[in-house]
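Of the protein chains in this complex, all but one are displayed in their positions.
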Amino acid sequence: MQLTRREVLALSVGATVFGVAGLRAGGAVAAPEDVKKLMMEFAGGEPKTGRIALTVPEIAENGNSVPVSFAVESPMTDKDYVSSVMLYADGNPVPTVASFTFTPMSGKAVATTRMRLAKTQNVIVVAKMSDGSSFTDTKQVKVTIGGCGG
Amino acid sequence: MSETKPRIKVPETAAAGEVVTIKTLMSHIMESGQRKDKDGNVIPRKIINKFTCEFNGKPVFACNLEGGISANPYMEFTAKVTESGTFKFAWVDDDGTVTTAEQAIAVK
Amino acid sequence: MKRLFISLLLAGACAAPVAAEGIDPAKVEAVFKASFSKVPEGWASRLVQDETQAECSKYRDNPPAAAADAIVAREKKNIRYPADGKLMGDWEAAIKDADNGAGKRSTDDPTKAAGGNCYACHQLDKKNVAFGTVGPSLLGYGKDRKADEQTIKETYDKIFNSQSVLACSQMPRMGANGFLTPEQVRDFVAMLLSPDSPVNK
Partner (left out) sequence: MMPRRGKLGRLFAGVALAAAAAFAAPAWADNELDTYKKMLADPFANPGNLYVDEGEALWKKPAGPKNVSLEKCDLGLGAGVVKGAHAKMPRFFADAGRVMDTDTRIAWCREQLQGIPFADSAKTAFSARGKKSDMELLTTYVANQSAGMPLSPQLGHEKEKEALAIGEALFFRRGSLLDYSCATCHAASDTRIRLQPLAHLTENKSAGKVVGGWPVYRVSQESVRAMQNRMWDCHWQMRYPSIDFGSEATVALVMYLTKMGEGAPVTAPALAR
């Protein structure tokens, strides 16, 4: 495929204009209730707060790359460990962002990654422990318009 | 699809029982399946949908990814190392391609 | 007031030239023009400076008093008003337009009006946190003054042609350059002065 210069420019510019190159054009966006349902299914009930701490910036300069990390308090032994963690974004077209599986060999139930956020919304993590209990944390991230083009 | 080798950061050595931090960076567009081209057609999803880390054949960490993970996915996590051995990493593309990488660590 | 601002302007720190002294402006213009091999139809004029742009470039936006007065006098004549003479428009249209940075770039649809993109440089509605600080905050602009005929006209003139007020202002001559229409400019006037506008909430 050979693009003309004009097309190349239009495409590269398009990425700027849409802000979140990956997500903006979809139209359908998850409602917070959808995430609630997903969470309940995953946790097998209402997760409690505590034991899991989510770290995200309060405000993001661009929705394409929002740093996210979490840490769960757990001894991570064969008998008592974190089995999995779900990461949701309640305003994204696909609210499930990632699911993480840990083992006692993980040492700690921590992870850091970069996520896309289509707009200002809540980021939610839910940790499921080996004994079946579950914990959650939520933080809002403001996604802002940037640059001269807005 | 990646022509680029992933970047991996694992300490060369560790004390027995030490929890070490592992960082990985993979070249990938992470096309979310939510975008449309200029004619309004949805661009099909093409992402790394799974990442796994094993140590001496045993699972350490795994992650299922969706289109909400940023392009060129970065993953940072930990592993408890009790013996010398090799970490094996795998990235699974929607098109079925599996990219793998290995990194040894010596326990002192 | 104007004098005060001009003296501030003169006091403003200016980057010390490193090499440009002595370079022939005609040479600079020739190099610039030669660096665009593909110019869309009707765009050639964008590569050529008007007198005001040339003067401000020459003085690095700090013109001496006589040059500044000449610029202001020239630009005062370069203001047009909507055909019906009404200078207060629709603030609701304007507040959306204030957030739009597109228009009249080489990749934009040439039939579409350009956005004002006021937020790039100014604070307007306190709910919108993504505002720039190149220009002053305009939050509460209409609360700070009475929207009488003179204020409306002064506000219109400033937006339509910033340099009719201050020579070498950093603000674009939005209307005078044909970037915004007189109708868009009066919408921005309403956005700044209407008590219902979020700028004044």
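We call the chains A, B and C, going by the order they appear; numbering starts again at 1 in every chain.
Rule of thumb we're sticking to: a residue touches a chain if its C-beta (ideal position, glycine included) is under 8 Å from a C-beta of that chain, and two chains touch if they have at least 3 such contacts.
Just so we're clear, the structure is a prediction, and the values are computed from it rather than from any experiment.
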### Message
In the complete complex, the non-displayed chain touches which residues of chain C?
### Response
1-2, 4-6, 8-9, 11-13, 15, 17-20, 22-23, 25, 27-28, 31-32, 34-40, 43, 46-49, 52-53, 56-57, 60-61, 104-107, 119-121, 123, 129-141, 144-145, 154-155, 158, 163, 165-166, 168-173, 177-179
### Message
Need a quick check: the contact residues on chain B for the chain that isn't drawn.
### Response
3-5, 7, 9, 23, 25-27, 29, 31, 70-72, 74, 76
### Message
Touching the absent chain: which residues on chain A qualify?
### Response
1, 3-5, 7-9, 11-16, 19, 21-22, 55, 57-62, 64-67, 69, 114, 142, 144-150
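Heads up, the rule we're going with is that only the chains that are shown with their structure count from here on.
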#### Entry: Central chain (distance from its CA mean to the mean of all protein CA atoms)
A
### Summary
Averaging C-alpha coordinates per chain, one finds the centres of chain A and chain C separated by a number of Å equal to 41
## Note on the structure
Averaging C-alpha coordinates per chain, one finds the centres of chain B and chain C separated by a number of Å equal to 49
### Message
Nearest whole angstrom, what separates the Cα centre of chain A from the Cα centre of chain B?
### Response
17
## Note on the structure
chain A touches at least 2 other chains through residues 10
### Query
What residues in chain B touch two or more of the other chains?
none
### In the complex, chain A residues that touch chain C
6, 9-10, 13, 17, 59, 142, 144-150
### Message
Show me the residue ranges of chain C that touch chain A in the complex, using the header's touch definition.
### Response
99-102, 105-107, 115, 117, 119-120, 129-130
### Task
Would you tell me which residues of chain A are touching chain B in their complex?
10-11, 14, 21-26, 64-66, 69, 76, 89, 92-94, 96-108, 110-117
